[in-house]
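Here is subunit A:
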Amino acid sequence: MEIAFYLSGLVAVLATLGVITNTNPVHALLYLIVSLIAVALVFCALGAPFAGALEVIVYAGAIMVLFVFVVMMLNLSDTVEAQERAWLKPRIWLGPSVLSGVLLLTLIAILWLGDGGRVIEGETLTAKAVGSILFGPWLLVVELAAMLLLAALVTASHVGRLSSPAGSAGRREPDARKEAS
Partner candidate 1 sequence: MTLLWLILIPFIGGLLCWQGERFGEQAPRWIALGTMLMVLAITLGLWFYGDYHLPSLDPQGEAVRWTMEWQVAWIPRFGISIHLALDGLSLVLIALTGFLGILAVLCSWHEIVHRVGFFHLNLLWILGGVVGVFLAIDLFLFFFFWEMMLVPMYFLIALWGHSGSKGRTRIRAATKFFIYTQASGLLMLVSILGLVFANLAHTGEYSFDYATLMQTPLSDGLAMWLMLGFFIAFAVKLPVVPLHGWLPDAHAQAPTAGSVDLAGILLKTAAYGMLRFALPLFPEASQAFAPVAMGLGLLGIYYGALLACGQQDLKRLIAYTSISHMGFVLIGIYAGTELALQGVVMLMVAHAFSAAGLFIVSGQLYERLHTRDMREMGGLWGRLGSLPGFSLFFVAASLGMPGTANFLGEMMILFGAFPLVPWVVVLASGGLLLAAIYSLLLMQRVHFGPPQGKEHFADLDRREYLMMLTLTGLVLLFGLYPQPLLDTTGAAMLEVQQLFEGVAPLSSLAKGNQ
Partner candidate 2 sequence: MSGVPMEHGLVLASILFALGIAGLICRRNMVFVLMSLEIMLNAAALAFIVGGTAWGQPEGQAMFLLVITLAAAEASVGLALLIQLHHRYKTLDVDAANRMHG
């Protein structure tokens, strides 16, 4: 079980690295799905199979499909890839890398300084246990999540409309910007 944790953890990290360095959106998406599934495995290894299942179904399944649809719909061509490559110069990624490296070190340092020693036994926390607290003391969270989803639904359907009345105005914007610059 420990091996499963470490191995899938390694896979998750590598896949994530692939996501952020890849220039092709579709490939990046596939890496991301791999990363998510790896994390789902980690969950299982830690003894949270319900969460792992959710991760695979909702995250790697639903959300990523959404991404894939969008990317396909936009029909991102090779020019995008070339542009991505142009944007990914060392000058650009060096700073963020250092910053996140420092952040990581700091987090690790905090973890190290904390009173550690707790070990995860891998004892399974079943869906039943989760369900009973969700619909017990944490009912409000569920309600909140529901409302959030509803709000997201409304927003997405509103924002995503293509025939917006401001569309014509928006189309002039890039030219205006060019002139301004």
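For anyone wondering why these and not others, all candidates are chains of the complex that A comes from, given by their letters.
The rule is short, and it goes like this: a contact is a pair of C-beta atoms (placed from the backbone, for glycine too) under 8 Å apart; a residue touches a chain by one contact, two chains touch by 3 or more; residues count from 1.
The model shown is predicted, which means the values in this text are computed figures rather than measured ones.
Every candidate listed (1 or 2) is part of this complex; the one in touch with subunit A, counting any copy, is 2. Contact residues on subunit A toward candidate 2 in their complex (touch as defined above): 1-2, 5-6, 9, 12-13, 16-17, 19-20, 25, 28-29, 32, 35-36, 39, 42-43, 45-48, 50-51, 54-55, 58-59, 62-63, 66-67, 70-71, 73-74, 76, 80, 83-84, 87-88, 92-93, 95-97, 99-101, 103-104, 107-108, 111-112, 114, 116-123, 125, 129-130, 132-134, 138, 141-142, 144-145, 148-149, 151-153, 155-160, 162, 164, 167, 170-171, 173-174, 177.
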